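Heads up, one of the protein chains got dropped from this complex, but the rest are sitting where they should.
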Amino acid sequence: MNEYNFAYLDEQTKRMIRRAILKALAVPGYQVPFASREMPMPYGWGTGGVQVSAATLTPEDTFKVIDQGADDTTNAVSIRKFFENTAGVKTTEETEKATVIQTRHRTPEAKLRKDQIIVYQVPIPEPLRFLEPRETETRKMHSLEEYGLMHVKLYEDISQHGAISTAYAYPVKVSDRYVMDPSPIPKFDNPKLEMDAIQLFGAGREQRIYAVPPHTKVVSLDFEDYPFEATKADHPCDLCGAEDSYLDEVIMDDAGNRMFVCSDTDYCRSRREAGHVGRLAEENAA
Amino acid sequence: MTPLLQVKGIEKRYGARIGCSDVSFDLFPGEVMGIVGESGSGKSTLLNCMAGHLEPDAGQVIFGTRADGPVDTVTMSEPERRMLSRTDWAFVHQHARDGLRMSVSAGGNIGERLMAVGDRHYGAIRDRAIDWLGRVEIEESRVDDRPSAFSGGMQQRLQIARNLVTGPRLVFMDEPTGGLDVSVQARLLDLLRGLVREMGLSAIIVTHDLAVVRLLADRLMVMKSGHVVEAGLTDQVLDDPQHAYTQLLVSSVLQV
Partner (left out) sequence: MYVAVKGGETAIENAHAWLAEERRGATDIDELSIAQIREQLGLAVNRVMAEGSLYDPDLAALAIKQSRGDLIEAIFLIRAYRTTLPRFGYSKPVKTDEMACDRRISATFKDAPGGQVLGPTFDYTHRLLDFKLAAEGEVPAAPTAQPRTEATPHITEFLKGEDIIQDEPASDTTPGDLTREPMEFPSNRPLRLQSLTRGDEGFVLGMAYSTQRGYARNHAFVGELRIGKVAVEMDIPELGFAIDIGEIELTECETVNQFKGSKTEPPQFTRGYGLVFGQSERKSIAMALVDRALRWEELGEDNLGAPAQDEEFVLSHADNIQATGFLEHIKLPHYVDFQSELELVRKLRREAEERMQPKEAAE
């Protein structure tokens, strides 16, 4: 693929995207429209994240891609390969070593540093979309800070289910101003959104980029008497014993036996390398 | 006493046709103004101009705001106007479905304005919703039902509760009893009269039904072809109409 420019996109396009990113960082949580390009992967498969990564990467960067927290899921493999081919950057599976991390549906367990950038793939950037389908109307609601409807949704949840029944893509208010969709990460990850690293969000099909700069206040919407809870399965990881990580549930046999393992594969691996052992890990080691 | 609302020279045209023209009046706190006329008389156009749903071609609608005193709402910014319309103003639509969220529970409908101004305690919001359901004579057990399961009269009462929950200082009503059965209308009127008295509401009610204004309005304006042809105290205008058109309106009601 040598006939393409560094990181696939031409320099003019990358400059256009960088301008959008800078604007997004200047107005945390605000969705900046940008002229998303057609990428050689389908819309909805990370084209927004890929464009943001392409505009962010430099030849010195080390790149990590995860999908569902794992480096080896097919779409993560495919995107990593794309940048290996078009940008020739170093890639890694170690969160620690990465300078740019592209992710779908998870925030890594490890605390990110100020010299790291995390890029989220976003399918529907508009947190109000399923309350109000019209872009013209939702943009007005954001500009006038009319977010009552968002709480009506949470109210309806509680009146119907006795609890707020949003489990992922849980809406947040950024820097006391814009309500933002943190992308479909589990709500377990919401507290991590206040971090030292730069967080960029790219939605290709919907042509939007938004950002959370380091140390920005990010509050998950809730009620005083029904406070937000960052929940996860009530188990330790069966491989590394971690009690603080988000878990995947795996069906093990026809009898429906389950095991729980870290969704963040790098976190689990580094813990096991450090000697931590979970309930089902011994046989493996034996 | 300073007026709550001063309407000055409002005019709205649709091309060459006059919607309403040269309408001026003052509304004082606690006062209910009725605007009557046939369909096409310009009364709904006038109401929508005053409530900020239509932009008048000329004139001012000066509202006594809590913070800054009298402000012309025609020239204020859209965010300010939208803020007004979810705090100090309320608008009761003729058709309840235009004023309700049909897919949101009764409690959610009433709670929306509270949440829009920052209430964040679910239990408190729900208690106020239940309280308001009681005040508009809807059973507490219906709090989690959607308005689509309500009768027309109940929907209209729910719309009124949804509007009044934040204690607005001015309520616009567009044919609030229109489209309801006569017996349902009577009950709604009774309820409205009780609320107006109890809360000391200031309101502007547009209707073609003289019985509505007789019961609710302190003062009355009669409109024809976009112009106000007669105005005065309700009883005075209805009992001793001066303008030929008002006489016709009153007599046609008496004949029925």
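We just call them A and B in the order they show up, numbering each chain from 1.
The rule is short, and it goes like this: a contact is a pair of C-beta atoms (placed from the backbone, for glycine too) under 8 Å apart; a residue touches a chain by one contact, two chains touch by 3 or more.
Here the structure is a predicted model, which is why all the values come from computation and not from measurement.
Interface note for the absent chain: among A:I21, A:M39 or A:L154, the touching residue is A:M39. Touch with the chain omitted from the figure is made, among A:R19, A:K90 or A:R205, by A:R205. On the side of chain A, the interface with the absent chain consists of residues 4-5, 8, 10, 33-40, 42-45, 47, 67-70, 72-78, 81, 104-106, 123, 134-136, 161-163, 165, 167-169, 184-188, 205, 207-208, 231-233, 238-239, 246-250, 252, 259, 261, 263, 265, 280, 283-284, using the contact rule stated above.
The rule is short, and it goes like this: only the chains that are shown with their structure count from here on.
Between the Cα centres of chain A and chain B there is a gap of 47 Å.
Taken in their complex, chain B has these residues touching chain A: 78-79, 82-83, 86, 101, 104-105, 107-108, 111-113, 115-117, 120-123, 125-126, 143-144. In the complex of the two chains, the chain A residues touching chain B come out as 143-149, 151-152, 155-156, 158-160, 222-226.
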